[in-house]
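A short write-up of the structure that comes next.
Left out: one protein chain. Kept in place: all the others.
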Amino acid sequence: MPSNDHPWTHLDEKGRLKMVDVSDKAPTWREARAVGRVLMAPETLRRIREGEVTKGNVLEAARLAGIMAAKRTWELIPLCHPIPLTAVEVSFEADPDLPGIRIRARTKTCDRTGVEMEALTAVTHAALTIYDMCKALDRTMCLDGIRLVHKSGGRSGTFSVEEDS
Amino acid sequence: MPSNDHPWTHLDEKGRLKMVDVSDKAPTWREARAVGRVLMAPETLRRIREGEVTKGNVLEAARLAGIMAAKRTWELIPLCHPIPLTAVEVSFEADPDLPGIRIRARTKTCDRTGVEMEALTAVTHAALTIYDMCKALDRTMCLDGIRLVHKSGGRSGTFSVEEDS
Amino acid sequence: MPSNDHPWTHLDEKGRLKMVDVSDKAPTWREARAVGRVLMAPETLRRIREGEVTKGNVLEAARLAGIMAAKRTWELIPLCHPIPLTAVEVSFEADPDLPGIRIRARTKTCDRTGVEMEALTAVTHAALTIYDMCKALDRTMCLDGIRLVHKSGGRSGTFSVEEDS
Amino acid sequence: MPSNDHPWTHLDEKGRLKMVDVSDKAPTWREARAVGRVLMAPETLRRIREGEVTKGNVLEAARLAGIMAAKRTWELIPLCHPIPLTAVEVSFEADPDLPGIRIRARTKTCDRTGVEMEALTAVTHAALTIYDMCKALDRTMCLDGIRLVHKSGGRSGTFSVEEDS
Amino acid sequence: MPSNDHPWTHLDEKGRLKMVDVSDKAPTWREARAVGRVLMAPETLRRIREGEVTKGNVLEAARLAGIMAAKRTWELIPLCHPIPLTAVEVSFEADPDLPGIRIRARTKTCDRTGVEMEALTAVTHAALTIYDMCKALDRTMCLDGIRLVHKSGGRSGTFSVEEDS
Partner (left out) sequence: MPSNDHPWTHLDEKGRLKMVDVSDKAPTWREARAVGRVLMAPETLRRIREGEVTKGNVLEAARLAGIMAAKRTWELIPLCHPIPLTAVEVSFEADPDLPGIRIRARTKTCDRTGVEMEALTAVTHAALTIYDMCKALDRTMCLDGIRLVHKSGGRSGTFSVEEDS
């Protein structure tokens, strides 16, 4: 829960933007996991699932997009630090109850700052790619529930919530 | 609504990935609008809103990130075409009822293919940047309801839904 | 000093590097096709071909890498012009006689300069990605025979050679 | 399904794409050397070699392109890790016996994974740049024999083959 | 001369950042020229000029860097539009009276917005590259006098000033 005492990390005392100076932090192993989902019409999900090749290729394209974007997080999010990721994983689960596709990403590094933004970037770009590949079938898809579910390492310690809510 | 007759635009007849060949399409004016929201704890929203400078700088950083990412959509989403955008707009509305920040983006071009992915990319990167700037205050924020609300131009005609649901 | 019989397009009269000024050329439809192959041990090719999923995913990853790199040719090759590609296709054929994988790419645009480099860039990046995915199995793979087989459009007219030599 | 005798590093047990998790590997010094050649008409090679400035500038442009691309390998090859290269060298040798230009690249880093792809990326982009600069003279050039000739460091040990075959 | 009536093009009526919507502008030929200089110790300039190869390679590297950066201006300057440049030229003049290197750049396109920022970006990146290559010899170099000297095309008409002041 946010508190008044907690300083803005990306604003200085006058409210000006800043990148956090992480020079004094020690490199430690950092891991993060994020989730999200692409909600879609039942028929759209059926179309994705009906052919093994179709499903495979839609999801593999989304996986690559998520992995590639995660590596470039520091270029895309203005105040993120360049981080040499040692692992990025993106996985999918077709869920007829949504209906839609659940996305999970995990990122890892040994560095002076965390990889939460990298995990969230992986999820959003995988989701955008699914949207792109299916948009001619369904323009009503919605990217939803994109959030952090776990982080560990670093001064602020471990954060964990339930993945499925 | 998706239909069985509608072909996959990004898969060929054998299910292999492909970029759409838009050579036969005429350049026409295309516009798209997308929306999304960053849900957060009431206290986080209060902290953003309490100082004019703080609020301004958090949102201006998010706006720039959204605009800059929209221009690079074709680099990030594997099967998107390079498109020279003539306009990108990103706007925000703090909404205590969510509580959170509503994001709207509008993109425009005169080209052979639409700019829906560009509008969605603007919204997601603005949202990710808000997340990044506030994450030390609140790790439970959630990117939600990211979807297309309008597109016009091109063969598939105009699509419009209510912005606020 | 460059001789007069056929001018260097990328060097000026004193031999200094230059980007061609294409301002006086008319935008016309330009197309190019390039080919190449990744030669490998028979066992490596067998391993790629033995499972449908394996083969699919190795080649789909290579295809995406080829398409994505083709769009960024002007960033990578110093004196290339930015070109908004309207089509990029990358296809593969496993050939036990090489043994290896044959790669073909086709690029298209309507612009003031040709898309030969984009086709060659698609082939090389698809080939590099196949190499990357198989390198733990086989370090002796070789990228070979990467060349232009067709171009059309523009002042210099049409060029065509046999694809398979 | 991938077989067990030698695992695919970039595919999981179900054949899905993955980036290797290198978190458990120790950073060690890694070096790689790759070679390749641009085959061309004898007249094209003669034109490159006839003027010191011409030759210098064609090759220096190719060298810079190779070095710059090597640094961006992880952006271009989908499943490569970001690696902070400590050295990249690209050298050329005009060889009338090919006829053409021989290219050699060497890359080095201290990291958890190897730099083979970086060396191959340097060679291919240097070769593509030579092609680009000479293509108005000769469209029949061919990128050939691009392969790894040496790697050292890391679990898989040293690999070395003859440079000239 | 600035005037009170002239609106901010990159700020809306509330002072928020915006990219100019150029959709209503007609594509016309736009050209821009910018200049700048790298001031250095006399000995540094002498060292650059003493060998033909040295001088050539320092300046050719700077030229390529200027050309390549100009093509990416829209990625680097947040509110610039993507523009497909049809020409970029960068030239140098060693001037013992500064002492230092004078840099000139010219950019051209047919588009809905001007290429002034592209010309300035070419000059600054050429200058930064000269600095980088000579910095071990001289840390007191200074990038100076980087400004627009000519623009033509577009609604605002032609602007021209003396190149050398």
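Lettered A, B, C, D and E in written order, each chain numbered from 1.
The working rule: a contact is a pair of C-beta atoms (placed from the backbone, for glycine too) under 8 Å apart; a residue touches a chain by one contact, two chains touch by 3 or more.
The structure displayed is predicted, hence computed values, not measured ones.
Asker: Would you mind listing the shown chains in contact with the chain that isn't displayed?
Answerer: A, B, D, E
Asker: Return the single residue from E:93, E:144 or E:163 that touches the missing chain.
Answerer: Per the contact definition at the top, the residue touching the missing chain is E:144.
Asker: Touching the absent chain in the whole complex: find that residue among E:45, E:65, E:83 or E:105.
Answerer: The single option touching the absent chain is E:65.
Asker: Which residue among E:45, E:98 or E:120 touches the omitted chain?
Answerer: The missing chain is touched by E:120.
Asker: In the full complex, which residues of chain A touch the absent chain?
Answerer: Counting only chain A, the missing chain is touched by 16-23, 74-75, 78-79, 81-84, 111-112.
Asker: Extract the touching residues of chain E with respect to the undisplayed chain.
Answerer: 1-4, 6-11, 14-17, 36, 47, 50-51, 53-54, 56-58, 61, 64-65, 68-69, 72, 76-80, 116-117, 120-121, 124-125, 127-129, 131-133, 135-137, 139-148, 151, 156, 159, 161
Asker: In the complete complex, which positions of chain B touch the hidden chain?
Answerer: Chain B touches the missing chain through residues 53, 56-57, 60-61, 64, 68.
Definition applied: only the chains that are shown with their structure count from here on.
Asker: Quick check: more C-beta contact pairs in D-E or B-E?
Answerer: The greater number of contacts lies at B-E.
Asker: State, to the nearest whole Å, the distance from the C-alpha centre of chain A to the C-alpha centre of chain E.
Answerer: 37
Asker: Just give me the whole-number Å value for how far the CA centre of chain A lies from that of chain C.
Answerer: Using C-alpha averages as centres, the distance is 32 Å.
Asker: Residues of chain E touching 2+ other chains?
Answerer: 60, 64, 68, 82-84
Asker: Specify the contact topology among the chains shown, as one of line, ring, star, complete or other.
Answerer: Basically it's none of the tidy shapes, so other.
Asker: Pull out all the chain pairs that touch, please.
Answerer: The set of touching chain pairs is A-B, A-C, A-D, B-C, B-E, C-D, C-E, D-E.
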